[in-house]
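Missing here: one protein chain of the complex. Every other protein chain is in place.
So that you can tell them apart, the chains are marked A, B and C in the order they are listed, and the count of residues begins at 1 in each.
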Amino acid sequence: MKKVAIVGASGYSGEELVRLLLSHPHAELAAVTSRQYAGQSLAQIFPKFAHHPRAKDLCFSEPRAELLAKQAQIVFLALPHGVAAEFAVPLLQLGCQVIDLSADFRVRSAAVYKDFYAHDHPAPELLAQAVYGLPEVYRAQIKPASLIASPGCYPTSILLPTIPLLKAGLIKPEGIIADSLSGVSGAGRKAELDYLFVECNESVRPYGLPKHRHLSEIEQELSLAADLQVTIQFTPHLIPVNRGILTTLYLTPAGGSDGLGEKIATCYRAAYSNEPFVRLLEGKALPDTKNVVGTNVIEIAWRLDLRTGRLIVMSAEDNLVKGAGGQAVQSMNILCGFPETAGLL
Amino acid sequence: MKKVAIVGASGYSGEELVRLLLSHPHAELAAVTSRQYAGQSLAQIFPKFAHHPRAKDLCFSEPRAELLAKQAQIVFLALPHGVAAEFAVPLLQLGCQVIDLSADFRVRSAAVYKDFYAHDHPAPELLAQAVYGLPEVYRAQIKPASLIASPGCYPTSILLPTIPLLKAGLIKPEGIIADSLSGVSGAGRKAELDYLFVECNESVRPYGLPKHRHLSEIEQELSLAADLQVTIQFTPHLIPVNRGILTTLYLTPAGGSDGLGEKIATCYRAAYSNEPFVRLLEGKALPDTKNVVGTNVIEIAWRLDLRTGRLIVMSAEDNLVKGAGGQAVQSMNILCGFPETAGLL
Amino acid sequence: MKKVAIVGASGYSGEELVRLLLSHPHAELAAVTSRQYAGQSLAQIFPKFAHHPRAKDLCFSEPRAELLAKQAQIVFLALPHGVAAEFAVPLLQLGCQVIDLSADFRVRSAAVYKDFYAHDHPAPELLAQAVYGLPEVYRAQIKPASLIASPGCYPTSILLPTIPLLKAGLIKPEGIIADSLSGVSGAGRKAELDYLFVECNESVRPYGLPKHRHLSEIEQELSLAADLQVTIQFTPHLIPVNRGILTTLYLTPAGGSDGLGEKIATCYRAAYSNEPFVRLLEGKALPDTKNVVGTNVIEIAWRLDLRTGRLIVMSAEDNLVKGAGGQAVQSMNILCGFPETAGLL
Partner (left out) sequence: MKKVAIVGASGYSGEELVRLLLSHPHAELAAVTSRQYAGQSLAQIFPKFAHHPRAKDLCFSEPRAELLAKQAQIVFLALPHGVAAEFAVPLLQLGCQVIDLSADFRVRSAAVYKDFYAHDHPAPELLAQAVYGLPEVYRAQIKPASLIASPGCYPTSILLPTIPLLKAGLIKPEGIIADSLSGVSGAGRKAELDYLFVECNESVRPYGLPKHRHLSEIEQELSLAADLQVTIQFTPHLIPVNRGILTTLYLTPAGGSDGLGEKIATCYRAAYSNEPFVRLLEGKALPDTKNVVGTNVIEIAWRLDLRTGRLIVMSAEDNLVKGAGGQAVQSMNILCGFPETAGLL
């Protein structure tokens, strides 16, 4: 049993980590922190976990790196960007392994970080050692890492369907468009008018375009896959569901159309048929968030449009699981040498 | 055309008043106030009204009684209790007619007010002149009134189905139970975690029991109808819809069961068959909030349970229309001698 | 007062026509037909209209062209494609003006119709006289028409934002992508498992790609605007709201970027600033279906992405109003010489 802690356990990502780690067969949830709820038990703040034996005893504490480093070997940070780095620095110095769910260590360049997040990077010296925690792409690098930057929810839904095609040269790196729909939990547990039930229910709206912050990590990873600088179009929308992201990608095939369908199918099978959390849909099936919510699975389907010559790829994931807490636990499993699906099936 | 103003026009009740008054054939919306949005136009804050010619010109202003009294003859107060009375006092002195949607003038006793609202009544001297703005019961008193206390949303859904039966002696005044379900707009436009989309969607929960504030006006009016002190059981629940209240009433018939069904039917028809906003359902029909949302109609159906001897009465209304803004406009129509349905059909 | 009838009044589009025509100042709803509900009153089938004086008297009848032609001068067809044409033929012969909400007369070519709808066109001889009922584009042609093909919901949301830009040569006719999100009422009132509450709630999914039927009319109208054959990419998605379509368009500017923003703004203002039902959003505002639901308004906003060079245009409409019944009534107003906004504000 590994001892683990969650810093910032009262937001939606933190809560999902609590759910997953309470029932993880090889992890013991040793500490959860929350400035707001310090002193109160898990059972009081999250009644849904109250039937778990740990929930009555485990109380939220004030986040203090020294104490956390004594309580846990692995620390998950579910904090706002900027704040996460402040905890990562001392925790790493004290010998913890850190899995950060914020954006702080996802981009390799402090300049890009500043461009997208509008402040200087709080710990640029750590950027070189951070590993982007997308197991299907960086499994080998995650294994020995001490600092894992768990990917954003939108990036996961865009990168997993796109990277194999780019690496195989099956699509052009230019002109990629990602149109994404996210449930409201993606906005976090924030008391703002925009996210009130009445403002979101019976409503659909785009937001944050044309330069959403997640573009920084999306374009970094696509550029690495394509081996040249990639710039994409990304439009997020808010839809009235609690959880789930549905992304529709508009891609341009590279090369001729001869046997293209078979090549794409082969490419995806080579990349994902052994991946426990990537479900390649077959036949007429199309992704549906209701089939992945609550799981760490991402569904992917694609269609070639003979009329336009374009390739349409669609993905569905749970923004709080494969898009946040579940993927972070998947990285932990790799890091610790547990079966990769432990606590995630 | 009567000139009208709305104080506190940025909440959900205020917004509904804006909608109704912008399209009212005999009213001109002369002023809307909001501390938060002062200086911005209706079109900016409520894009949904932007196609209305007045929406671009009419700007929110700081609420000042002297100015309002110059701009409008009738002033609607859509403010929190306690604050409403502070505006009612000077507006009445300056000669305005006031239609207050808060709880400040609904109960006739300052002591009862204090018991339920936990502070001294801010203007007890006005209580005697206030008229409870339930047109189906107090039409004659509303006509000459200068201060109308528009009823609460829950009270409307409980009083209209109950008062005729109590007055006719068809039910016992003891043991009345009202179980109510309300959409989330009933909580107001407040940036609180409890009313976030993710906290309300896929959730149902009771709250505010056993002594909800609305009991003060409900019991006052039922007591007047029964001519003795009535105490009832009332349990509100929050359900994931934007608008609508569904109330189920558990009542005990008085007297024998001979011809009881016919007596109840006759009683309701006598009370409501000429009322433009009360819909008595027939046959197998049962109330459904989706059939009243956006309208000033309250639906009522009832069933006698031969197994238990009880009378079950159910009502459905839009909490923001018949339960707030619509009923207030209905009172305005009576006050001004307009057709009672003007602007409400 | 014009006498009007609705054939197929029990579906969602038919129901919306009933709502609009019951309260229209210059129309008298003389007949509503429904095979399923023949003999039952409007009030019985649609309790929400029961407070309207006509709702108790007006009963659904079996659809018969001869009778309808005696009862009404204008007949709305809210029927499935294929069936609508069967009614249009005799009604036109009997002298009625027909406003068809189905797809039967939207495409000018019987061959295209067969390609997309998989059966021969039932009345190809009428195609030449049908006018595509998009008032902002075809107002002059609607005025003298006898047969109006009211546009589909998706096409309206795509055509109104795109046509002015194409006509002005501001965007390239190649590579247009329309990504649309529709509420569930777009699927019609059909008892199918896919549209059950539990299957749609907490779900988002693409469907009907890559060759949705609406492409036939969309590409026809875009081709007319561009004066060359246009082929577009269109991906519809189903989202858990009752009403509303949100469309995001990915467009490529033609010509240089010098002053492009100003040209686009000027183009849209020229096209729409006097249109009562097109709302051009300004500043930071973005379309939101909740601001148009229940109205005949379409909201449009756009952003130039300096990083990608693309133009993103977004629109929001109520699929049952501007996307169906409201637009049909707008055409009726033009046809009859009523104010174009009559019954629609």
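A few notes on this one:
Following the convention adopted for this analysis, a residue touches a chain if its C-beta (ideal position, glycine included) is under 8 Å from a C-beta of that chain, and two chains touch if they have at least 3 such contacts.
All of these numbers come straight from a predicted model, not from anything done at the bench.
Touch with the chain omitted from the figure is made, among B:Ala69, B:Ala187 or B:Val293, by B:Val293. Residue-wise, the contact with the chain that is not shown comes from B:Gln233, picked out of B:Gln40, B:Ser109, B:Gln233 or B:Thr266. For the options B:Arg35, B:Lys70, B:Lys190 or B:Lys211, the residue in contact with the chain missing from this view is B:Lys211.
Seen across the whole complex, the unshown chain contacts subunit A at 23, 47-48, 50-52, 202, 276-277, 279, 281, 285, 288, 290-292, 294-295, 297, 299, 345.
Contacts to the hidden chain, counted on subunit B, fall at residues 177, 179, 181, 199, 201-207, 209-211, 231-233, 235, 237, 239-244, 246, 248, 250, 286-290, 293, 303-308, 310, 312, 314, 316.
Across the interface with the omitted chain, subunit C contributes residues 12, 183-185, 189-193, 195-202, 240-242.
The working rule: only the chains that are shown with their structure count from here on.
When chain pairs are compared by their number of contacting C-beta pairs, A-C comes first. With every chain reduced to the mean of its CA atoms, the largest distance from subunit A is reached by B.
Subunit A and subunit B, compared by their mean Cα positions, are separated by 46 Å. Centre-to-centre, using mean CA coordinates, subunit A is 39 Å away from subunit C. Counting partners per residue, subunit B has 202 as the residues that reach two or more other chains.
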